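Only a part of the assembly is drawn; its chains keep their places, and the rest are absent.
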Amino acid sequence: MANMALVQLSSLPQPEVAGPKMGAPIAVVGVAGYAGGELARILLQHPRYSPKNLSFFGRADGETPDVSRPLSQVHPQLPIDDDVRVHPFSWGELERGGVKLLLLATPHEQSRLWIPEALRLGLRVIDLSGAWRLKDGRRRSMYHFTDKDGPLAEALQAEAVYGSPELHKNAIREARLVANPGCYATSIILALAPLLKAKLVDLERGVICDAKSGVSGAGKTPSPSTHFMYAADNLSAYSVFGHRHMGELLEQLHLSETQIQFTPHLLPIPRGILSTIYLRLTHEADGDAIVETMRQFYRDCPFVRIRQAGMLPQIQHIVRTNFCDLGAVVDEKTRRVVIVSCLDNLLKGAAGQAIQNLNLMLGWGETEGLL
Amino acid sequence: MANMALVQLSSLPQPEVAGPKMGAPIAVVGVAGYAGGELARILLQHPRYSPKNLSFFGRADGETPDVSRPLSQVHPQLPIDDDVRVHPFSWGELERGGVKLLLLATPHEQSRLWIPEALRLGLRVIDLSGAWRLKDGRRRSMYHFTDKDGPLAEALQAEAVYGSPELHKNAIREARLVANPGCYATSIILALAPLLKAKLVDLERGVICDAKSGVSGAGKTPSPSTHFMYAADNLSAYSVFGHRHMGELLEQLHLSETQIQFTPHLLPIPRGILSTIYLRLTHEADGDAIVETMRQFYRDCPFVRIRQAGMLPQIQHIVRTNFCDLGAVVDEKTRRVVIVSCLDNLLKGAAGQAIQNLNLMLGWGETEGLL
């Protein structure tokens, strides 16, 4: 983070360090939201980035003021640096800045509309919205995009890579368009992928995912259900049998709707997701075997931590980190398994995973800026 | 509360009790908000009221739907009783119901406009807004009422009684219009009134009030500062040197602006106010003497509890009660006193105090429905 707070610190002696190779310019759009703020925070600490090769923009939907202002006014927890500014969005500005890669923390509808243009201009894109995650158009209809997808959008959709580094690392490295996964979806997909691959899951009986998320997942726009008086001291289930992230589970895990179900709940905490996942094994295995299967699957994945039996994941262990923690308890007699999966919905569930994808796309170390 | 949940309970045997005399019909306007919901909850448990002599209305500003609906849909924590409904407001409905007294939990502007009409129709009114609390027109200008006050409003303002039962019990009994006090103001006025009356406060040095309130004080309308992500895990000062409740302190305590100051803070809790008040004594006194002065002042006041030294008030002791708890610590060497005052901003700071006033106006026992 030595690049921060330049004005304040300029008179202080700085250690001389031959630093890493810096990246080509990149831009963040939608920096005023929660995920956008985390993108900014991470990139300003990232060894490949500094205010010189970063630019920040607001959204294009009137939420953004007409004039630029310091990022530290928008996110007062960030170090003060009047040279790091949020600008009203403009394609011209992007081109003038020589931007090569775009991180979009914008609403679904805006991402759906803009990305064809961005690709046409030769940019690579990481989109944090749900707009380009689903291959199946019927499922995508849950997002109610108002325009009809033409052949270009169809082709782009086919090309888009689902940005789960643990599942699609090589495709992400080459991708023009990465659809960054949903927060709930990430917590569930990472929990299930190893056991499904090992054919340990009794799909006839199906999988049940009971997931709980902090309020930041609902976004920054004030609404009745993000009111402190609604969320505090409360817990509520919502979108039972109808949450948009279901489509990601089906496509990424190759399951049918009868094989998996998912119920989200709103927790009275700022951030963090805990998913409790219920399944039966196809054949006998003990807890150690299950843990070992997970460990093998993720042996090259620096951001998935497999907990030993006796120390189940909990939200405080992963908040403000890019880790997804997994743990499992097995009832051997009945072959029942309970998996607990935790991540920070704004990091591994959004901005952190996006930077992990960026690192892969640009050839940086996967953990740079994230540990 | 035996009058609740009539539909569900009608087939159950009920104990036969010769109950208290029931009251003439009354109405609550603005029942959908937090204070309105508390008014409804208390009145439905009040020994003098049942759905037969109560009616509930929404606000008149478009917030209310056109058709009536069950109160338990608006406040799902209340017992289900489809006969207890919230109606769109209408003066005609009030008259048809024979309503004699109106409780207004409406915005300041609406209360300012409506109350002359209500009094013209012969109703008595308890107004929970700030519209009629301040005698001094200059101070009242902080509420930015858009209409000019004519002679009628001037006369009504002169007649309005500030609804602090501990200070104005007799006037409240006879009042046509009671201006129910502000939540912060109640916590500070009750803390200071005994020592000021006993001329124990060094007014040359002045009084400093550092007050902290839960989020319900900010109302039900979603806004950036009532968003869970803003309020949770946070504390912030606001309206420094400029809060509207200051006028109430000045008028009720007969102080000038140089003699008292008040800083409100937003606490990350649903409800409750704690005010920490700093003053110097005019002459030596120990903690016991201060506590005794308070006890004497409130000896006939069932809702003010004076804590012994060693057990300062805290918010959990008063939440969901109509009590205001007071405690004091004295530094004898320097004559400095710290008073801690706690109340529930929705009860003793709003709806509870309003019912206390109602009990006085209608000749019921002061604590009925409130203990």
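We call the chains A and B, going by the order they appear; numbering starts again at 1 in every chain.
By definition in this document, contacts are C-beta pairs under 8 Å (C-beta built on N, C-alpha and C of every residue); 3 or more make two chains touch, one makes a residue touch a chain.
Remember, it's a predicted structure, so these values are computed and weren't measured experimentally.
**Q** Considering just this structure file, the complete complex holds how many copies of the sequence, given 2 are shown?
**A** For the whole complex in this structure, the answer is 4 copies.
As a working rule, only the chains that are shown with their structure count from here on.
**Q** Based only on mean CA positions, could you tell me how far subunit A sits from subunit B in angstrom?
**A** 46
**Q** What residues on subunit A touch subunit B, complex-wise?
**A** Touch residues, subunit A against subunit B: 34, 215-216, 220, 222-224, 226-233, 268-270.
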